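Showing chain A:
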Amino acid sequence: MSMNNSEWKPKIVAFCCNWCSYAGADLAGSSRLAYPADVKIIRVPCSCRVNPMFILRAFQKGADGVILCGCHPGDCHYSTGNYYARRRMTTLFSMLDFLGVEKNRTHVEWVSAAEGVKFSATMNKFIEQVRELGPNVRLEDIRCKQN
Partner candidate 1 sequence: MQAELIARAKALLADGTVARVLGWRKGDTDFNAEPAVFETAESLDEFVYDGFCGANLSKYMIKNSKLEGKTLVFLKPCDTYSFNQLIKENRINRDNTYIIAVGCYGKLDINKIKAAGNKAILSVAEEGATLKIHTAYGDAEMAREEAVLDRCKVCKGGKHVVYDELASFVDEEKPAAEGRFDEVKKLEAMKPEERFAFWQGELSRCIRCNACRNVCPACSCIKCIFDNNNYDAAQKVNTSSFEEQMFHIIRAWHVAGRCTDCGECSRVCPENIPLHLLNRKFISDINEFYGEFQAGEDTTSRAPLTNFTTDDVEPSIVKERG
Partner candidate 2 sequence: MKTVTADQIREISGVDTRKCMKCGRCSASCPAYDEMDIRPHQFISYVQNGNIEPLMNSKSISKCLSCFACVERCPRNVKPAKVIEAVRVSVLRQRGETILSADEMPELLDENMPQQLLMSAFRKYKK
């Protein structure tokens, strides 16, 4: 690809729990708090629904960054879901780091339904981080690259 880095737009997948973060994203929207269109949100009932498989799959299919947002610890709609998600993601991210995948490609942020500002700020910051890293090559599946 002959794109230079300034034109390059990262693909970001955001998994948001239905009760807090997805609502936070909606609030960011109704408050018109902009963040780049590179982020696409997938709604899941709870952060604990997110299987590490989904995250790897996103990278395989061409994502450059994956972010998981859930309710603040203690505020989970299902009381304990995000605690499990927290352990799962901590161990997974540590493993990705161990395999040499850039740490800044993955992120977890707790965003409540009232935190539209935080949602938008989080996305802006995350995209910036991923932009600095450039395209994902360490976890890519070359078959999925469009020529």
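In this text, a residue touches a chain if its C-beta (ideal position, glycine included) is under 8 Å from a C-beta of that chain, and two chains touch if they have at least 3 such contacts; residues count from 1.
The candidate set was assembled so that all candidates are chains of the complex that A comes from, given by their letters.
Note that the coordinates shown come from a computational prediction; the quantities given were computed from them, not determined experimentally.
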{"item": "Which of 1 or 2 touches chain A - same complex, any copy", "value": "1"}
{"item": "Contact footprint of candidate 1 on chain A as seen in their complex", "value": "52-53, 56-57, 59-60, 73-74, 80, 83-84, 86-104, 106-108, 138-143"}
